[in-house]
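Removed from the display is one protein chain of the complex; every other protein chain stays in position.
Here the chain labels run A, B and C in written order, and each chain numbers its own residues starting at 1.
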Amino acid sequence: MSVRLVVKKVPAVGLEAEVIDPATLVKKGLSEIGRLQVWAGRRTMPLGEAFDISAEGPEDNIEIHGDASRVKRIGQGMASGRIDLLGDAGMHLGNRMSGGEIHVSGSVSSWCGCEMQGGSISIAGNAAHYLGGAYRGSSAGMQGGSIAVSGAAGGEVGCRMADGIITIGAGCGDFAGVHQKGGVIVVHGTCGARPGAGMTGGLLILNGRVESILPGAAYVEEVQEAEAAGARLKGPFLKFKCDLAEQAQGELLILAEPNRHLRE
Amino acid sequence: MDLILITGRTINQGRGTMTDRLGGFHQKNSAVIQMNGNDLTELGLDNRALVRVTSAFGEVVLRAEEAEEELPRGLAHIPYGPWASRLVGSDTGATGMPSFKGMKVKVQREAAEDVKPATTLGGPG
Amino acid sequence: MKAELVLANGTVYDPANGIAGERMDICIRDGKIVEQVSEKAQRLDLAGKVVMPGGVDIHTHVTGSKVNAGRIMRPEDVRSSVSPRTSLTRSASGYTVPNVYQIGYTYARMGYTTVVEAAVPPLKARHTHEELSAIPILDKASLVLMGNNWLIMKYLSEGRDDLVREYAAWLLEAAKGYGIKIVNPGGTEAWGWGRNVEGVRDKVPHFDITPADTIKGLLKANEELNLPTSVHLHPNRLGKPGNYSTTLETMELVRNATTRMPRGQVLHVVHLQFHSYGGDSWRNFHSEADKLATAVNSSSNLTVDVGAVVFGWSTTMTADGPFEHDLQRLTHLKWTNVDVEAETGAGVVPHFYSMRNAVAVVQWCTGLELLLLIKPDRIFLTTDHPNGGPFSKYPQIIHLLMSRKHRDAMMEKLNPVCKKSMLSSLDKEYTLYDIAKITRAGTAKALGLAQKGHLGPGADADVAVYDLQPDSTEGLEKALSSAHLVLKDGTMVVRDGRILAAPAGRTYWARCQPTDKRGEMINGLREHFRYYTIQLENYPVSEEHLIRSSPVVPEVSS
Partner (left out) sequence: MAGMIQNVTCPFCGCLCDDIRVVLEEGKVKEIYNGCALSQSRFAEAKRTENRNLQPLVRKGDAKLPVGYDEALNRAVEILASADHSLLYGWATTSCEAQRAGVELAELLGASIDDTSSVCHGPSTIGIQDVGYVTATLGAVKNRADVVIYWGCNPFHAHPRHISRYTVFPRGYFRKGRKDRKLVVVDPRRTSSSRIADLYVQPEVGHDYEILNALRAMLRGAKIAGPKVGGVPTGTLQQVAELMKRAEFGALYFGLGLSMSRGKHRNVEAALELVRDLNAHAKWVIGAMRGHYNVAGFNEVCAWETGFPFSVDFTRGYPRYNPGETSAVDLISNGEIDAILTVASDPVANLPAEVAGKIRRMPAIAVDPFKTLTTEAADVVIPSAVAGIEGPGTAYRMDGVPIELRGLCEPPPGLLGDDEIVLGMLQRLKGMGSR
């Protein structure tokens, strides 16, 4: 069953709705779905009070309409199925998910895809901080799957990423790939300062202008093209080993043309 | 004039927060922007002249003074407190910590009578 | 609890009173075990249930500066296990670094009612006591770190045993501690310069003594003070390949020492597993448990606890600062270190014991070998929580001890190095009677807690009742994790694994009488306090700071 949720009322303090997970919703009847509890601060309320709920087609998916920018934890830990979100999403979208797919037509808040194991997330708008990153103290961020953001992302994209792929369409903030140890991050557009800080492995491709790089980024050579998850990016690229403050096993490729200032 | 602003503790700000948060001593020592003497001169300001300081998040009228804790040119310092807070944004970049140090501000001469006491600063600027 | 209670018809294991699985009644009045009660007493029929004294953990790290440093450093561990507040309980959190409520409730659910915090830096003893006071249900005691204390070392080098004794007594009172703890004597002080000591005969940098001097000197002071428990010693070279010889040498130091105290032992060697390794590198790292077992079994004045390893995450934490540095260099995980002025230090590093890792598997085997080879009166069950793994895993270890079949099945899943271990050939299986020794009777006796660890008249009515069959290990781990009933001072605190009440427990500490050396010692101490950054007068923890302060007053030797 395809479940359609239309945002009706988000309480002033916001909502936490990890029950919005295909595995939880699609096998249930509408009234049962409506009775599932979501959190508004310390109180719970039925999902049906916050959303108008209806059934659509036979597909096992969830469609969300309206402004869910203050609804957190949609698709948290999901393992299968599909969520289409026609609007914005709040924090922790698809965090720790292991399978299935999430599509967002708008923008998402911080910790989207944090510590995810598998599955895919696509975002037409922007993402805030810690996209595909790690929670405080964790040793690994994203460990598999893919995240694609058409717009821009905030700080610490792919923090402690171990595997998987993140692509950003229109630039990102500081500390892209901080403590990255595996996987691939590709950023088109302008990138902030300190990419690859503390990087010990993986591949970070910055296909646009970069504000600055760290002393710990060691220049290796110029290469003509880059390859990321099957796609070829035309260079030339400046290739660095990152981060000399660590074991420097990470690879940082920066589009050469707009970034001659980095080697001055 | 465009400057980089850091906010911070000073000993008299610290004393002021205890002796009388709403009173004159605190205002005298915390409703100030400290700058390099050459920057003051370039702005044509006397010591403790009034200036309007504007950031992306707000503005506030302060007295400008030459920093005793010497600042390089281009850098300004305002003691922590309600005056400094008016220039600080609430975005923490998902860290919990707003950017209290390192924001861009504009400093201009100001014709106002005096700085506003803490109690009349009002809501967000 | 003024009411009278009879725990009727349970199958009782009370090794201190020689009771091995007898069906009998236990009578309780006013929180104590008594011979008999009146007709009006409430009767609880426990037919088919196993009854034991409340568990006594002789060595655990549950409070104070380094434990809290572990919590602060490891939010990923804290959030891995959380449960909400209920009308009776506070919210609980944490797996290897549990919060104070998780500690109290989890121990209680396992039938443990007394625990000993094994390492207190006196300068931060107030912190330890703040946490001890916050841990619900359990009775507590703590051991005070003295093995790297500058004034102790100074007095030892000057041959002033009398002042060592007087100062140790003062330190126990100041820190409201129960006993003397030595950790890597001289090594933690050397770590103040980024170094370590390599054996009991090494010189401690800048102090004209050796670790052997410290051990013997504090042991002498301990016995002259008639302290309820012996010195507890974490020997030099913890965790290093080939360290077993240092451990044997350390045990040899006290071969002829004796005590007047009923406990019998003059030295309790802590987490022996971590000190029982052969080889000279990680490649030929192996267990020397048999040699250590022989040494312990053939002595009459030693006890040990095992410090067993369980697989999964742990958080290592010890006053052995240099060890933690070496561990971090090996694993590159997070590392917290705290040097404590003029007396000790501590380190904290998370660690993962992997079933596939040869070193971890050797450590796992070593712990079990020690438990199976050493007489259960002399070895006690610990994981050196949370170093070898969390205390909540004791039931897993007990299961392994009680079933060879279970051990063999487990070894099939491990790095094949375990097939070469002595463990794979050991047939011994523990009985519940043995289990009661290594978790209750033995630990209470070694600690000198006469009212704990047994169910004879006069004992505190701390009782654990488990829903298990004495002759089967079916459901054993669950039954031991989640006791059928637990009484603390006669009050029912757990029923079917659920907390029913959370009364405050006692804090035991040793209040030694000053002698005529007190004045001279205090003068020296006043002088010595130039090297501290707090005032002498602000150093002692006042008794008002303790909840249910329970001082033990040792007899004064003539």
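The rule is simple: a contact is a pair of C-beta atoms (placed from the backbone, for glycine too) under 8 Å apart; a residue touches a chain by one contact, two chains touch by 3 or more.
Since we're looking at a predicted model, the values are computed, not measured.
K.L.:
Using the touch definition given at the top, which of the shown chains does the missing chain touch?
P.N.:
A, B, C
K.L.:
One chain isn't shown here. Among C:25, C:130 or C:198, which residue touches it?
P.N.:
With C:25, C:130 or C:198 as choices, the missing chain is touched by C:130.
K.L.:
For the chain that's not shown, point to the residue among C:3, C:330, C:409 or C:534 touching it.
P.N.:
C:534
K.L.:
Taking the entire complex into account, which one of C:43, C:206 or C:498 touches the absent chain?
P.N.:
Within the whole complex, the residue contacting the unshown chain is C:206.
K.L.:
Of the residues listed, C:3, C:82 or C:553, which one is in contact with the missing chain?
P.N.:
Once the missing chain is taken into account, the touching residue is C:82.
K.L.:
Which chain C residues would touch the chain omitted from the figure, given the whole complex?
P.N.:
Residues of chain C in touch with the missing chain: 63, 65, 67-69, 71-75, 78-79, 82-85, 87, 90-94, 97-102, 123-124, 126-127, 130-131, 134, 150, 192-194, 206, 325, 328-329, 334-342, 345, 348-349, 530-535, 537-538, 542, 545.
K.L.:
If the missing chain were put back, which residues of chain B would it touch?
P.N.:
4, 6-11, 14-15, 17-23, 57-58, 67-72, 75, 77, 80-82, 85-102, 118-119, 121, 123-125
K.L.:
Quickly run down the residues of chain A that touch the omitted chain.
P.N.:
Given the touch definition above, chain A has residues 11-14, 39-43, 70, 91, 110-111, 129-130, 135-137, 174-175, 178-179, 193-194, 197-198, 212, 214-216, 218-219, 243-245 touching the missing chain.
Assume only the chains that are shown with their structure count from here on.
K.L.:
If every chain is a node and each touching pair gets an edge, what shape is that graph: line, ring, star, complete or other?
P.N.:
Per interface graph, the chains form a line.
K.L.:
From the mean C-alpha coordinate of chain A to that of chain C, what's the distance rounded to whole Å?
P.N.:
46
K.L.:
Which residues of chain A are in contact with two or more other chains?
P.N.:
Not one residue in chain A touches at least two other chains.
K.L.:
Given the complex with chain B, which residues does chain A contribute to the contact?
P.N.:
Against chain B, chain A makes touches at 110-111, 128-130, 154-156, 173.
K.L.:
Help me check something: in the complex, which residues belonging to chain A touch chain C?
P.N.:
Checking each residue of chain A against chain C gives 135-139.
K.L.:
For the complex, which residues does chain C have touching chain A?
P.N.:
Spelled out, the residues of chain C in touch with chain A are 73-77, 79, 333.
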